[in-house]
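So that we are looking at the same thing, I have put the structure below in structure tokens.
Taken from a larger complex, these chains appear in their original positions, while the remainder are omitted.
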């Protein structure tokens, strides 16, 4: 009998987050004897490559697809045709729009992840939060959904009026110095931070889309001697990021669990291939929540968190 | 005055009785010679050979590859690149380059969608307006290039950014969902329909691409306008001196390219169902279409090559991508191998050309 | 004497530090063959480029049939009936002989194929091209579909000359049409020039070949250092005189040194 075939399709495979997700899936697949093929887009937001990947999976006769969608609404038709071909489609990390377009969703709530760091930053600053100077280091001008959710979550947590919650950059709060895009890497974080510092040297809160961007922003702050007096917050919870919490580079980060999502997904596909069972969502939610945890060494009241030592045990690479 | 002839150049007397027959040489007609000659006369056949070879190799590597459904999937995957490639072909033939093709396509798909949804314009009218706007965007490129004499690379680099960010701003980053399109403006999804002859689904979009390639090939080869496009790319100054209205041709070419891009934008709605401003064609469409054009043997210096070659170029890339996906390499290794295979394909192409000449 | 059909006064053309035309005058009368001779770099090509719109002079005035004209491009000049063979030939190297010969004046198939589908009539264009080339004695072209870039230097020049001669209407300008041509082919070009004149079309002929010039020209415009030095009648002056004038060895009568 042929082994069960499965696919994992990530947004890109250069972002460590997705790399780890793939590694988790691969490990689990090997354990369960599943033949796993992996695909990825070329740039963030690459919907076409994901459509092509789904088509390849269908052509290849896969049993299940794990998908982190780049464009949650645009991919729906392709997902439907995969399901029509009898394939179990599980959305990882990012829910589809509508969420029931996939058979199941194993996700973190990115908005909640953003809100946690927003609350933490606001609580850490205390009264000074009223006249904070905030730099927003986002992902890309095409504003993919993670980008918007994390950004808007942060702002809500910090207590800033969102304007249109489906779009970043339309906020009018004077505390925001500006938004810049970083492509989610050190280089982007650095150049974006330099530009914002030229605009207003008094920035004291920096939101970053992920930890590499945070590391880049830190370098820019260090260059002007402001690394001690500025709060940097981020999302992801990768091991270098947690290490950076320990070293005081990043103040707090929201940790997510890509390895877990992926291995749960593979298990679900194995179960489906065996007897057709589909996973059931977490109680009270329409998806399986794999959770998010605030990591910081400076806990504040009212926001649950763990320290970097604990975070390092849970981190994903 | 004939009396002067003798005076000025007496030696011309030797001309009397000069041979009047056109030079001819006998030639052996061995099979090899014939094949060589055929290849020499039909340069677009060379990428075809490379294509066939790669199909055979992948068929040996993966059982699922050489199937009608897989083939039709490859065709539908290259439909958009193929249409953008038509736009790129005419531009490159004039020794230009158009980096904005993908951005125009995505922007036009968004314009059609938004006109139909936000402004409630009937879908067919929205499509026509979208096509017209695409043509206008292309014509704007052409205007800057031919009237202000700016380098095409810079103009289209600039308009790429302009059209792409206009697209994000105009659409407020909102995707129009497939169900909504299907319900309210099904004609936007026209090219996503398919026929199903022997159980193999073939999208209308595929037929459209093939039709566009065929028409363009005819126009370039068999009409005066097509010859003028080649002449402009070959040597713009010479063409101008020879009586070609070069700057008009350049504007027309970019405008037509804009129209092709707008068509590609319409096809995108059909293929993906939804209308998404973040479609990566906006970012990558230019490189993809230029790749197809160059693999197809069209010179980036203008004036040489054929649109059929571009079509095979797009197919070669499509076959490689699908083949490697089915063989199941890791994405990074896939990118690595696609890079290597593209070089290899062109190397083989060059080698066949050399042997055949 | 009649009025000149093409007249220029005080033309100046500068390229950066280089002066190519230095207050140059020019007259072409109806139905004549006017030869323009001069040293290399005297400014002959620049003169006819200015007359045919290929370059814009910095100063000066051009009149065609009495009306002041300003050609922004060779296309405009051609619309006024001025047909040129430039020294650089103005060919599209990758296109075929027939394509080049008919560039901008393509023949279309008869019937719907031509009117609706605008299809070119390749066979007719090729036959015409072959005939014109045979008339010029270019019997060595084996393949009429050859790209122009693969032709020999002389063959290429022959194609350009055939094109201008076949289509010129009001004024035909030939810039060194026989430079690369062989003995037989040159002779045919001279015959052609006389043919064109006999159709009543005046010709400007630039050439370094004195016997040819003295054989066909009605008047000879001698160009020196960017200026018209003088105009001579070939019947009244020897070749030796002309050479002496154009190289500055002697100064013609009536011209200040």
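So that you can tell them apart, the chains are marked A, B and C in the order they are listed, and the count of residues begins at 1 in each.
Note that a contact is a pair of C-beta atoms (placed from the backbone, for glycine too) under 8 Å apart; a residue touches a chain by one contact, two chains touch by 3 or more.
Since we're looking at a predicted model, the values are computed, not measured.
Chemist: Given that one copy of each protein chain type is placed in the view, how many copies of each are in the entire structure?
Modeler: The complex described by this file is made up as A x1, B x2, C x2.
By our rule, only the chains that are shown with their structure count from here on.
Chemist: When you check each chain against chain A and chain C, which touch both of them?
Modeler: B
Chemist: Of the other chains, whose C-alpha centre is the longest way from the centre of chain C?
Modeler: With centres defined by C-alpha atoms, farthest from chain C sits A.
Chemist: In terms of CA centres, which chain lies closest to the overall middle?
Modeler: That would be B.
Chemist: If you average the CA atoms of chain A and of chain C, how many Å lie between those two points?
Modeler: Taking the mean C-alpha position of each chain, the two centres sit 72 Å apart.
Chemist: Chain B to chain C: how many Å between their CA centres?
Modeler: 39
Chemist: Per the centroid of Cα atoms for each chain, what is the distance between chain A and chain B, given in Å?
Modeler: 37
Chemist: Which chain B residues reach two or more other chains?
Modeler: none
Chemist: Which of the residues in chain B end up touching chain A in this complex?
Modeler: Going through chain B, the ones touching chain A are 64, 67, 69-70, 73, 76-77, 80, 165, 168, 172-179, 271-274, 276-284, 321-322, 325-326, 328, 330-332, 335.
Chemist: Report the residues of chain B in contact with chain C in the complex, numbered from low to high.
Modeler: The touching residues are 1, 4-5, 7-9, 11-12, 14-15, 18-25, 218, 222-225, 227-228, 230-231, 234-235, 237-245, 303-304.
Chemist: Residue numbers of chain C touching chain B in their complex, please.
Modeler: So the residues of chain C touching chain B come out as 54, 73-75, 78, 84, 86, 88-95, 99-100, 103-106, 108, 117-120, 130, 134, 137, 139-142, 163, 183-184, 187, 194, 211-212, 214-216.
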